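To start, the structure itself, in structure tokens.
Only one protein chain is missing; all other protein chains are in place.
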Amino acid sequence: MTFLELKDLRIHFPSDDGLVKSVDGLSFRLERGKTLGIVGESGSGKSVTSLGILGLHKGGRAKISGEIWLDGEELVSASAEHVRTLRGKKMAMIFQDPLSAMHPFYTVGAQIMEAYRIHHDVSKKVARKHAIEMLDRVGIPQPDRRVDSYPHEFSGGMRQRAMIAMALSCDPELLIADEPTTALDVTVQAQILDLMRDLQRDFNAALIVITHDLGVVAELSDDILVMYAGKAIEYGTAEDIFERPEHPYTWGLLGSMPRLDRERTERLLPIKGSPPSLINVPPGCAFHPRCTFADRTGGRSTSEVPELLESEGGHLVRCHLSRDVRRTAWENEIKPNLEAS
Amino acid sequence: MKRRTTTGAAALGAVLALALSACGGGSGSTPKDSAQPADQGGKAEFNAALTGIVNPSDKKGGVLKFANEGDWDSLDPGDTYYGYSWNFVRLYGRSLLMFKSAVGKEGNELAPDLAEGMGQPSDDAKTWTYKLKQGVKFEDGTPITSKDVKYAVLRSLDKEVFPDGYTYFNDFLDLPKGYKGPYKSKGVNTDQAIETPDDQTIVFHLKQSLSNFDYFAQLPATIPVPEAKDTGAKYREHVIASGPYMFQKNEIGKGFTLARNPNWDPATDPNRRALPDGYEVTTNVNADDIDNRILSGDLDVAVLGTGIKQAALGRVLGDPTVKANSDNPTSTRLWYTSINGNVPPLDNIDCRKAVQYAANKVDYQTAFGGEFAGGQIATSMLPPAIPGHEDFNLYPPGADNKGDLEKAKESLKACGQPDGFETNIAYRVERPNEKAAAEALQQALGRVGIKVTLKGFPQADYFALYAGKPGFAKDNKIGLAQNGWQSDWPDGFGFFGQIVDSRVIRDTGGSSNVSVRDPEVDKLLDQAMAETDEAKRNAIWTAIDKKVMEDAYVLPGIWTKTLIVRSKNATNVFVNDAYGMYDYLGLGVK
Partner (left out) sequence: MVTYIIRRLIWAAVMLTIVSIITFAIFFLVPRLAGATPESLAARYVGRTANAEQVQIAAEKLGFNDPLVVQYGRFAKGIVAGADYDYGPGVEHCPAPCFGYSFLTRLPVWPDLLDRLPVTMSLAFGAAIIWVLAGVATGVVSALKRGSFFDRAAMTIALGGVSLPIFFTGIVSMVVFSYGNPFSITAPGGSYTPLLDDPVAWAYSLVLPWVTLAFLYAAGYARLTRAGMLETMNEDYIRTARAKGLAERTVVLKHGLRGALTPLVTIFGLDVGLLLGGAVLTESTYSLPGMGKYAIDAITNQDLPKVMGVVLFAAFFVVVANLIVDLLYAVVDPRVRLA
């Protein structure tokens, strides 16, 4: 049995301007011990997906449909209260920017203890000991002292470590990390990624890493899911995505990938334009207004929504271009450019 | 000798809205509109308490609740100068003489209190002798002697310690030169001013003849003070009672309670019935709250006696049953406009007459609150309640009281100003009524071409620096000035003394007489002071009233009236003309 499986998940938010289709028919599977990277620009629906899994998509106004199977339980139809008992314990989340994601008025220790005590009926003393252990485990020096520090007294990397300690405090089976390194320095990023990789191995958890940064997933992921406008547009193993990417959007992302020998903000192959409105998604292929290859689809790109189709061996792509065209374009036009730099 | 009005100059706008505009209570009056005398035990109808006793009863016991929207100037009998306070002080203090606790005009009559009889004048009314009753005691049981009365009067002369009171005794007693009262002039022999040949006799020696010294003898300053217990400025915190009630608790600024004085002997006191067991008085209470509580029966008396406020006026006048439980007495206060003969062209009598004719008396009355809360239109100076008053009107303002414009124009022609002239009118900025009256006058005089400009001045310095300072008034062409006066007691001396005597006008300012400069009037005043025959004296007051009106130095506005509401719980409710409010000595509890 698959540990985590999403089937045609849709999360829509009604708003004054219309229906916001944040997630629109997303399916994927993830096994224990494996890591899935979900990549996309902001607004692509990747964060909403993760919140949807945890049952944290905002308010009672969101419309959610489809299925989320976690270890044999379906969560979309489960009661909110039941999902709450799973949160923190069975599935936990590491948020972007730990400075704002941790409560500024409570000590780091208190916040870890709180997470632990929700799911474990133990005394404060025991919980405190556990919190110190967790801090130690994520590599915070002098954890017995730092346990009483406030988040603002930590450095960025330390905070993210503490955040990870908090998320792992109940030994979750599914861990979702939402942009875990975005707010950090490059060197610290690497440390955190190492830490996450080690911990995942130790805990044997399923890990979802959400990021706009392909570099991060390259370090961690077994599989990669590229999202655009609420939909998956490419899915495959890390090797598929980095060696044989087939979607023009993925090429764009690869072009934007920061590298140590390059300035972070410098983009070799920028993706022109900006992410589409999730209310008025462009007709046909949602990416076509930004796609430099749209003219090679014979006009289908503006009229027909492309299907997510298997290219080969589980590598899925949602594109009107024929496989040959895509491969040729990659080999001849994109890859040399990327390597030249 | 006007009772002091509270200094209402407020510094902040927000405060202004709440500022009290309390004035001293009234003295006697004869209400002209009370058609016929009510029976003794008069029914509850409008103005019934002006002429009869409402809810007569002999029942003793109970507690009466009084409230004051401000605070007493002082509870010290030697330091208080409000009509309501003089009305109230009789509960705990006994002066040589007192106004009778009686309905209407009879309340204007003096009766012996500590004294056995009225004063005996001798030496051309320069010496006055009083005999004290035997057996009158202070609250601690000590017998009251003439020396206690003498001490009380002498200490009240110290205006550094007692700044609130009147200066009658300072002005008239034949004191040793430089005498400053018993605190500062210790051991100085004062027998030339007050003699106490024995414990029951007190003799006052005056510098000049004073035909009506008996009115002085009713002043609260003659309420005895035991020297041993005198604490000067702090005596107000615990006044030693000689009347039927004494202070049980006294928190200055918040209130006090009176309880029965066990050493008060009713046998020595035919004037007081002392029905209630005590009095609860709260001070500094919101004025509207006072009105509402009286109407709901939670409170008995608004001690100031200045009438209910605008907010509750409609409820009283609009509801026949409520109105039937209220009274509308007239006080001895006159609101008027001084016409300054020093400011051309008002130095010409015809120009002054033009002002008299052109004035709109109805608007003037409205400015002060209308018929019930304001007062009745005045046709001369002397109020109807004061002996010597005569009805006359030298400048009839037309059938509708709105002015006789023809006569006004004739007067202007006679004055040589046929097209009118320009002048200024002064008023006290803190007093919206005076401003409204000034505006009414501005409008009325404008009809005949007299162009009037309004000039507001702070009331604290109104007489000292502005309207009352002759040089300032002349230089700034203050031809007209809003003014008001109230007599301390129903007597021509108390009414006219300070407002028509040209000799009180000083170049340095400060006089309430702004405009009346007539040597003949001065002469008449001196005559009246020396005249011991009451009827003849009253005739002189009439003559003064007429002479001032002939000179047209004063434009009379209104004689004030107040609308007061009877307590639902009180018995023996009646208005005493001496105070122009309910007699606090008479009230009992149902």
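A and B label the chains in the order they appear, each numbered from 1.
One rule holds for everything that comes next: a contact is a pair of C-beta atoms (placed from the backbone, for glycine too) under 8 Å apart; a residue touches a chain by one contact, two chains touch by 3 or more.
Keep in mind that what you see is a predicted model, and the values were worked out from it rather than measured.
Undergrad: Taking the full complex into account, find the residue in B:Glu106, B:Asp289 or B:Glu390 that is in contact with the omitted chain.
TA: Residue touching the absent chain, from the options given: B:Asp289.
Undergrad: From the list B:Gly70, B:Pro276 or B:Gly341, pick the residue that touches the absent chain.
TA: The missing chain is touched by B:Gly70.
Undergrad: Write down which of B:Ala44, B:Ala464 or B:Met529 is the residue touching the left-out chain.
TA: For the chain that is not drawn, the touching residue is B:Ala464.
Undergrad: Return the single residue from B:Gly61, B:Gly135, B:Pro197 or B:Gly297 that touches the missing chain.
TA: B:Gly297
Undergrad: To test your reading of the contact rule: which positions on subunit B touch the chain that is missing from view?
TA: With respect to the unshown chain, the touching residues of subunit B are 1-2, 4-12, 14-15, 18-20, 67, 70-71, 73-74, 81, 155, 158-161, 163-167, 170-171, 183, 230-234, 236-237, 251-255, 282, 284-286, 288-289, 292-293, 295-299, 460-461, 463-465, 498, 506, 508, 510, 512.
Undergrad: Go through subunit A and note every residue touching the omitted chain.
TA: Counting over the whole complex, subunit A touches the hidden chain at residues 51, 54, 56, 84-89, 92-93, 95-97, 100-107, 111, 114-115, 118-119, 150, 152, 166-167.
By definition in this document, only the chains that are shown with their structure count from here on.
Undergrad: Quick one: report the Å distance separating subunit A from subunit B, using the average Cα coordinate of each chain.
TA: 91
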